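With one protein chain removed, the remaining protein chains of the complex are shown where they sit.
Up next is subunit A:
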Amino acid sequence: MKVIVIGGGIIGAATARSLARRGIATTVLERGRNVGGTSSAGEGNLLLSDKGPGDELRLTQYSSTLWPRVDAELADELGPGFPSVEFERKGGVVVATTAEGAQPLLDFAAAQRSAGVIAHAVQPNDARCLEPHLNPDITAAVHYPEDAQVQPVIMTEALIASAMLSGAQFSENEAVLAGIRNPQGALVGVTTTKRALYADAVIVASGPWSGEVAALLGVNLPVRPRRGMVLVTSRMPHRILHKVYDADYVGAVGSGEAALQTSSVVETTAAGTVLIGSSRQQVGFDSRLDVAVLRELAQKALRLFPFLAGIPVMRSYGGFRPFMPDHLPVIGPDPRLPGLWHATGHEGAGIGLSVATGALLADLLTGVAPAIDVLPFSPSRASLAPHLEQLVA
């Protein structure tokens, strides 16, 4: 079997790795450089804490079980000479900073517990044992020991290197121009800026650009870019030990609002810089700096960690998340066009969900029963139908 994956980000890399390890001849086409888009513009979150009970949480829990294994496999395959992917199950601490925010956070955690998430409610005073520099004025806190972090760029490079060891091919600077159809109308390959390439399946893994790519192949997909900004401080000794965020982050993630939303997510990287995210804004692919966004991020970070006031911000970076109107990724075959598959729409959770996405696609393509129910992520799911029907080309 031959498969083409369009996109050299973490979803394409994880998918190619899973397929190549099952013996599928996989070619990844990247129009620019690998790891040049959304995968290099995030924080590397593997979060359970921000997801309520439901399909995305189940997918995340599945991915969470895969991560330690993938991390060990990569270390084994790539050896000590490869830069560290910095996988760390450091845990998350979610806090409420207002009186009215306390109970909803505790209720949310209780619901997550019933869905199998480890979520310890901790007294505000005890939260300071977990995070000694936390603002003492918080009103509630929940500890999520399963939350983890990776360095997303190195992780993507590692998945690419591993996929190549299993025989996958990666071609950079090769853009897809159109689909190739057989007489029955099925998609059997793509033409690119360099060649015509045939395959049994073509998987769109192009992040926020997946809508453009799907349109080239003849179908529409309602993936929209949702902009995010992150601040990076100078390096310092580690004083923030977990991923710490304000409970209103959960609301921002789940919201479909186009207007600017910020909520503070603060964490230390292995290098000692502090990352402060994150904003959510639907402004198309507009990458211009907006100081008001940075100011809000800074204000909210100081509500969590007042000591940061004196710490210099060294840079900011931003990118575009692939946003779906029904807040679920699209993983599986497209019923409108045989031969076309999708692996996109992970919004801000693509790093964390990448390995699960790859594993599920490999199961589906090789006829193995997937480890979890994939119907909720199918392009033919009911919640997506209204967006697809009006958009079929």
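Everything that follows uses one rule, which is that contacts are C-beta pairs under 8 Å (C-beta built on N, C-alpha and C of every residue); 3 or more make two chains touch, one makes a residue touch a chain; residues count from 1.
By definition in this document, contacts and distances are computed from a predicted model.
Chemist: Looking at UniProt, which of "Electron transfer flavoprotein subunit beta", "Phospholipid/cholesterol/gamma-HCH transport system permease protein", "GXGXG domain-containing protein" or "Pyridine nucleotide-disulfide oxidoreductase" names the chain that isn't shown?
Modeler: Per the UniProt record, the undisplayed chain of the complex is "Pyridine nucleotide-disulfide oxidoreductase".
Chemist: Kindly state which of the options A:Gln103, A:Ser234 or A:Ser383 is in contact with the chain not pictured.
Modeler: Once the missing chain is taken into account, the touching residue is A:Ser234.
Chemist: Just to verify: which one of A:Leu78, A:Leu241 or A:Val283 makes contact with the chain not shown?
Modeler: Looking across A:Leu78, A:Leu241 or A:Val283, the contact with the absent chain belongs to A:Leu78.
Chemist: Check the options A:Ala99, A:Ala271 or A:Ala369 and report the residue that touches the missing chain.
Modeler: Candidates A:Ala99, A:Ala271 or A:Ala369; residue touching the omitted chain: A:Ala271.
Chemist: Across the whole complex, list the residues on subunit A that are touched by the chain not included here.
Modeler: So the residues of subunit A touching the missing chain come out as 32-36, 40, 78, 81-83, 151, 153-154, 156-157, 160-161, 164, 170-173, 194-195, 231, 233-235, 271, 273, 276, 288-291, 294-295, 298-299, 301-302, 308-317.
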